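Pasting a structure below so you can have a look.
Here the complex is missing a single protein chain, while all its other protein chains stay put.
Per-chain residue numbering starts at 1, and chain names A, B and C are given in the order in which the chains are listed.
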């Protein structure tokens, strides 16, 4: 057990602190926003890339800093940005899911074409997974792609597609081998969202923004080479991607930041002249959450250490998304309660502007419910924890009309 | 809406208050005990019977007071005894389950033979339902009874049989029609626990007492007439009984009493000279529980009113056992926390004596967990609430080796 | 003893629900929510047909002379429909304020206007309610100055009735000199909040109560019960819709309501929510008929129903999956209505604190 930083990491820490001290004022605001990055964010991302604070371990030839993967470096970077409440770089689906997927299983050409522009924020990706009627049951995707004259011709519909209304590209899970069993009939394609035949219809969410879309495909042509890994390998590739999504969503830095914000808010907010932190129930809830956050941070340190040691953390990793989103919701719940009636006025400043604090917290509060649903719902997570983590038996297959013939 | 009592009920209330004032000192202690009634309890029960405070609506010819059923009278009686913390009469399985079952579906002979002695506490019953391997799946009972020469010959094993170690009689669910479908092959017999061939083995529980037993049957002979309703009707009769059990377990009087006890305990218990009720977390938990108890009491008033009006309360009734046991556990949890280290010394005074307060609370705390398991576990309750109460579809039947041939 | 709604109450409830179902289909709700003003003249005037405006105004002033319980029944129906109307403030708190704090002559003047729907009086508290937000007003004779932020049910107010800390109430016409308002669309687009500032505005002072603070609290307590009833209705909508959705939606080849994961969430919802109905009735009836229990049950009802409703809102949204998170089904209107009700007139934390004080359970430090 050694929580001290070796000299090398201390040097990195000092370097980042100096960077934040001189450059931090250029950072966009942390939290709340799930929008297309504005120019301020793009500029900041470019600065972070230049310093290797994002894209750090991505090879130089693909636009990164080419450093050897080192989870402790990553932890130092994350923790410094969190502590200073400074924007730590884009965490959209392209950066957090597609890039690691391509780096893991993409072709040389695919990596060269997409990794750099994606981490710079020039290409924004969306994820074409869910379909009407199969929200949680991804392997049941029915959107078809047929190979004709060197092109995949895509027909069908996706839904719950985050960011599709402003995305440049999509990674798409579609059925290319209709006669094979359910999980073996899928492929994973990369396509331009500007292709003819794509119709995007933004779905407004409860936050008042259009974080999701319906996307309709009518004879959309995608060059044959835009497949990742190969025909019928879509389920495999999708699982590579999902693995990265799950670790993206659970994150001790987020709950730590929120706890710090809460302590400040409860100290500053008064009712009848008494700060909320001096009122019993608010203080009790804060204390309980502080206990939870300490546990969560320590758990994260364990995961980091195991990752650095190349150990598969198993169930310890699988609990992160479910536990983290629930804890996040408890934190944002306390925040909106502390804001009270003052927090109720709600005007999102739109796609290109920063919202006020109360609106940001309310959006986070609602978005947390969205996180319980997206990226594998809580119930799906509990199935995974139970079945893969604790090795409990799977829900028995029920033979119904709907499943017959699907395998 | 009228929460005032009409003159008739005010008179009853006054009568009970006078009774408690003059006789209440003879009451045994409330709570904690799941033992064979001692002489003090039997004497008290006899007094209550004479006054019609128990067995009130049971016809005179079966040993009751023969009053017209009136849920408001029942509520007045219960609430006066609760408020005064006076023992309100036996609530064992014979009184609360078998007696109403026989009154509903028994023969004249059965009613005459069993109702009176049971409500007097002279016959103690146990319930022969669960078997090893079918704890929650009652309809799967395998204990057999074959009719030979005017006797049912019983062979098999029951488990989780409360009170069997001191019971006089059992109501038994057993398989008499092995070739019929699962639910249609059962019968419901009444038998003496002193019959040759019965072997009772007390199962000690976590409370340190033997609240349950294993009961083994080897060629136990039961007269043919000891069947309730008839051959193959056991599942029907068992459900009549279960209905009474479920309403027995959820009870707003219990949570009201506990809340009152908690307020006293938190006011009287000090740490470093400060009463717990003046300490933030204890007070907050008490307040939350007070809110829950108020809701629960009001809900109970609704059920009482609907019962008086002959309305089937449906899902409102179905939630009572699950919600009530969970609330009971939260209350007893606060009690053991308030007792703290002082509450840890634990010596149950045995089957025939009263325990000290701390031991009683600890037993109640553990017994509350038992209540989540017994009488249809929490999960079974949630199935019932979801399927019968909200009309959600049942868990699909899975075709496995174990179910094939059972129907 | 009879604990339940009377035949008249059930008939009134049925007709209100029928009316709202008819007048407030989802597309209409969306249209009304857009401006976020919390008031629609058509809907409001339509409710007059049901006698809603004068519900608790005494008969001698042209009302129906009913009680807080009847108002709570109506509030549950309005919450069930997410109706954008200033019910709590205008129809319940304002007449109660007159009945508790005003002289007979003042009652004579204003209560008939309330009953007729001519006066829409928004009620604000400068301090007593434990609501976050600036509130500081002074009364100089009959001139009111200062600000009260976050007044509810004031989107189309004709008057503002402001309770001062000492329990005096001051009524100011919305177009009075020195009065200015700023309307904020809120998280719940069916109800806005209004910041109101007074600068030596002429006021009618209501100070007829013997115990002015106690009189003010009666108005506050009733408001809290009505908000609890509204939350109950909103949570019930969400549960009913989630149950219906769970019976239809198919995933993994099965209707999702057949999965224990979904079934148990919904069972938890009904197990916690259903007792809230009895609680709201009891607390409302206490306002009408059981003064000893009125404050305690009002505080607890607001707090407990808010906590239950938050969980029901979360779980029923989860049950809907992506369909719950988007705007498609409009489920979020109720999610947000629950969020709004939770915070105004004091959140659960404050309400329980008051419940503790009532019982003398003060903390040591």
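FYI, contacts are C-beta pairs under 8 Å (C-beta built on N, C-alpha and C of every residue); 3 or more make two chains touch, one makes a residue touch a chain.
Since the structure is predicted, the reported quantities are computational estimates derived from the model, not experimental observations.
Judged over the whole assembly, touch between the missing chain and the shown ones holds for A, B, C. The hidden chain makes contact, of the residues A:117, A:202 or A:386, with A:386. Touching the chain that is not shown, out of B:62, B:212, B:235 or B:296: B:212 (per the contact rule at the top). Take chain A: the residues that touch the chain left off the picture are 1-6, 9, 72, 75, 274, 277-280, 283-284, 286-288, 290-292, 294-302, 304-306, 308-309, 315-316, 319, 322-323, 379, 381-383, 385-387, 389-396. Along chain C, the points of touch with the absent chain fall at residues 259-261, 264, 362-363, 365.
What chain B contributes to its contact with the hidden chain is residues 130, 133-137, 140, 159-160, 203-206, 212, 269, 271-272, 279-282, 329, 333, 336-337, 339-347, 362, 365-366, 369-370, 372-374, 377-379, 382-383, 395, 398, 400, 402-403, 406.
Here is the rule we go by: only the chains that are shown with their structure count from here on.
For the pair chain B and chain C, the distance between mean C-alpha positions equals 41 Å.
Chain B has its Cα centroid 51 Å from the Cα centroid of chain A. Each of residues 280-281, 398, 400 in chain A touches at least two other chains.
The set of chain C residues touching two or more other chains comprises 254, 262, 352, 363.
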